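What you see is the complex with one protein chain gone and the rest in place.
First chain written, first letter: the chains are A and B, and each begins at residue 1.
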Amino acid sequence: MRRIRQRNGKPNSESTGAEVADQGLANIGDERISGNVEETIARIREKLGENDDFTMRRFQVFGRYPAAMFYFSSMIDQAIVNRDILKPLMYMPAYLEDKPIEQDRLKSVLLDESLHHSEGKSEDRLAKLIGGIVRGQTIVAVEGLDAAIVVNTRDVDKRSIDTPATEQVIRGPREGFIEILNTNIALLRYRLQTSDLRVRSMEIGRKTASKVAVCYIDGVTNSDLVKEVQKRLSNIDIDAVLDAGYLEQFIEDNHISPFPQVQYTERPDKVVANLLEGRVAILVDGSPLALVVPTVFSQFYQSVEDYTERFLLMSAVRLARFVALIFSLVFPSLYVAIISYNPELIPTEFAVAVAGGRAGVPFPAVIEVLLIEISMEVLREATIRLPQQVGGALSIVGVLVVGQAAVAAGFASPITVVIIALTTIGSFATPAFNVALALRLLRFPLIIMAGIFGLYGVMIGLILIANHLLALQSFGVPYLSPLIPSDYQGLKDLLVRGPLWWMSKRPEFLYPRDKTRVSPDTMAQIKSPPDKVLNPANQSEKER
Amino acid sequence: MEQPPRQITAIQAAATLTSTNIGVGVLALPLFTVQAANSGAPLVTLLGFLLAFVGFVPLVLLGMRFPSQSFVQYSEAIIGKWPSWIGSACVIAFFAVLTAFTSREFGEVVITAVLTRTPVEVTVIVMLLLAAISTRKDITTFAYIHHFYFPLLLVPVLLIGALSLKNADVINLLPIWGNQPTFMLEGILTTAALFEGSFVIAVVIPAMKRPDYALKANFWGMLVGGALYVMIVVATVSVFGAEETSNLLWPTLELAKATSLPANVLERLDAAFLAVWVTTVFTTLLSSYFLTVTELQKLFRQREHKMFSLFMLPFVFFIAMLPQNISQMYATIKIVGRIGLIVTIVYPTLLLVIAIIRNKRGEHADAQQMGKND
Partner (left out) sequence: MLSRWAKTIKLPLVILIVFPLLSGCWDRLELEERAVVLGISIDTAEPEEVQQEGAITFHSDNVSFPKKDLISVSVQIAIPGKIQLGPSENSGSGKGGTVQSVWVVKVVGYTLDDALVNLQQQISGRLFYGHLRVIVVSEAVARRGMENINDFLRRNSEVRRMAWMLISRGRAEELMKSKPQLERVPTLYLISTMDSAVRMGRFPQNYIGMFWSNMSKKGQEAFLPYVEMKKEQNIELKGLAYFRNDKMVGATRSLEMGTYMSLKGVNPAGYRGFVQIGNPPGTVTVYATSRRASVSVRIIDNVPHFQVNVFTEINVEEKFSDTFALNNSRVLEEIRKENRRQLSEAAERLIKETQRAGSDIFGFGEYLRAKRPGFWDRRVKTKERWQEMYKTVSVDVKVDSRVRRIGMKAK
């Protein structure tokens, strides 16, 4: 991993962002440690000594040289420190016994011959040392050495790799990202065992110093895209990055659009698929969600499962999902428009029945729908917040009892409740939560437009939304690609999902370097008739 | 202003033309043509279309001659600063008026057919605002918008055409030249005037990836538009008969009223048709408004066309509100249409002739290079 320079032009820009930003380290500057252990102890204690989990241990290297070891006991693996650092440093290797070690050779003996840990190095800048302790490294300062030994002993408890909670599939891998960045990168690497996978990391956040990894496939992803992603990331100067969502809001193109221009996912296989299409993934330490850019609208109703099942079935499922998406946007407003403005559109019997259902309701249809919609949103939000065991019960109570009671009380008409229930359920059919949220939000202005102008208003609203989508871009990629502007390769994977062998090229709108996915040979193979080896005719001939 | 990005493909340019041409005029088109030549209405439509089809070729040739300049810029190069300023101002004024009347016409349709108690000012201003907001985007988005709405324009027309086949009667279309057509020429001119939006190609060419495909795009764009026009007239007249069509103010809308989806999904289609038609009217408005605004920007040599969008709004709205009643509105629209034919067909033809005589031509270099790059 290579470190990337950040924020040029500021003092101390030589080191990573965290040290610059840390107030406690600001006045240290470029100070280096001397060979005096006591002095080093004093300096480090001054900075970190007020923490109860800060540990300083004095010992004698090889029984001769006084030394001190520093670490945060909460962040390190005690066993490793004992076994791999303390023990080898205390016991002198057998072949060195009785031989005097010159002061200038001591450092190399300690690092190269004694230390039993792969991630060890020497460092003399005080700021770096303190920064290292904060990140879970162990520092060993030895009397007479002008540099301390830094060993990575970080060990933070993590949860195990689990099924992705929000993106479940029936057919497909069951692994989801966890919070630890290295684990996540490992999940990517073992899926993409190629030297072309590049992972570049940087630290963002003045206080959190969160490690951010930018992943892409060299030779596939357009290099301009990688540069732009890194540029946008390095421009972020914020105190804390607690989740990938923080970054998303800084790197998107249009900041006030309700539509997400960055996709997030907790599925490593989805990230890999996107990398292979020529996208860039951004992972943040501490966040189980990876960001994928650039993003186009069609991604939001696509699911990884689309590609694992047979294409004909999944095309139909995808169409259904798309219909649900559109329905969740326009259904309530269409209802309002038809009831309040154009009841001649629905069959006579139905119209009269609806009128009967609405007869006792005191509000106009707009208000009624808005009220029910809002209470539905409240119910939905409440169900998410509640503990799982209660949540299920509440949703049933909410939908059945409240809906029934509202109708019985003359608060809403039965058909309204049906419409809203359908809409809400429809909005959950969208695999991407954030775009479902956007469409749910846009539903409200549409309902109001329907209340003012009927169908005409709904169309005006939809035109405004569509025009916004048409103007929207994600890293310069038009949001509605590959539909507008049309791209033949991309159209194969838009509303329907073409067979994998048919989608032989990567999507054109991402301008990938290497365009071919399926080799022409495979295509030819598939088109030729298959060998019917176990065909009774062939086999019986063989037996004879 | 910097050179706009050359991103528009030939298909997008063609879609832009078609969706510009199909608009509110289609609602009354069968009435105009039937008035001209009763059962010869489809023929009148076809001839009117052919007139416009041929008439806009000089403009396209002009655009291809100056592939990186807009109309205002190359007319200046051809006939000099002041004469061209007057010419361009006429074009701009004409399209401002066209925008105004398109919005007014649709406003009238909406309040007559659906929102009977909404003031016409409101429906007009809503459409104008919608167009004005959308003209603030750049030319690429402009082409994207047209491309995106293109299917929305095809679906209702084809659907209603197909559904009305059931009630169609060929007798109504005979004789194809009409019974003693008296106002044939007038009808042809009126129909041709409905294609005046095609002038938008002048704005599109400088942003096309391959300006040399402009003629092809123009051909297909206008052809699809013309085919839809003829189809609508054929469907309307064959269902209603010429006499009944002449009794209807908006025969196309009435056609939607006379058809219902199978299985009673929607009992009648007129309100739904009108709702979908909002998009096609929007694209028409967008084109003429965009044309007005961008050419104004070139005329006054501003860097951005955005400010003109809102600046023009009160003027356009004022013009839209001028006609006192619906008969006066249609009379004015017809007159404006005739004048428009001079502005959009005769004037560019003159320019082309002068350009050829004086051998003026725009620089080709960057366009060619762009073409090779993709």
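Heads up, the rule we're going with is that contacts are C-beta pairs under 8 Å (C-beta built on N, C-alpha and C of every residue); 3 or more make two chains touch, one makes a residue touch a chain.
Just so we're clear, the structure is a prediction, and the values are computed from it rather than from any experiment.
If you put the hidden chain back, the residue from B:196, B:254 or B:295 that touches it is B:254. Across B:216, B:268 or B:360, the single residue that touches the chain missing here is B:268. In the complete complex, the residue from A:126, A:272, A:366 or A:420 that touches the missing chain is A:366. Interface residues of chain B facing the missing partner chain: 39, 112-119, 122, 125-126, 129, 167, 171-175, 177, 179-180, 239-241, 243-244, 246-247, 254, 257-258, 260, 267-268, 302, 304, 306-307, 310. Mapped onto chain A, contacts with the missing chain fall at residues 339-344, 348-359, 361, 364-366, 451-454.
Definition applied: only the chains that are shown with their structure count from here on.
Centroids of chain A and chain B (each the mean of its C-alpha atoms) stand 47 Å apart. Per the touch definition, chain A reaches chain B in the complex via residues 341-342, 344-348, 453-456, 458-460, 463-464, 466-467, 470-471, 478, 480, 483-486.
The part of chain B that touches chain A in the complex is made up of residues 7, 9, 11-12, 110, 114-115, 118, 123, 126, 130, 133-134, 137, 141, 144-145, 147-149, 264, 266-268, 271-272, 274-276, 278-279, 282.
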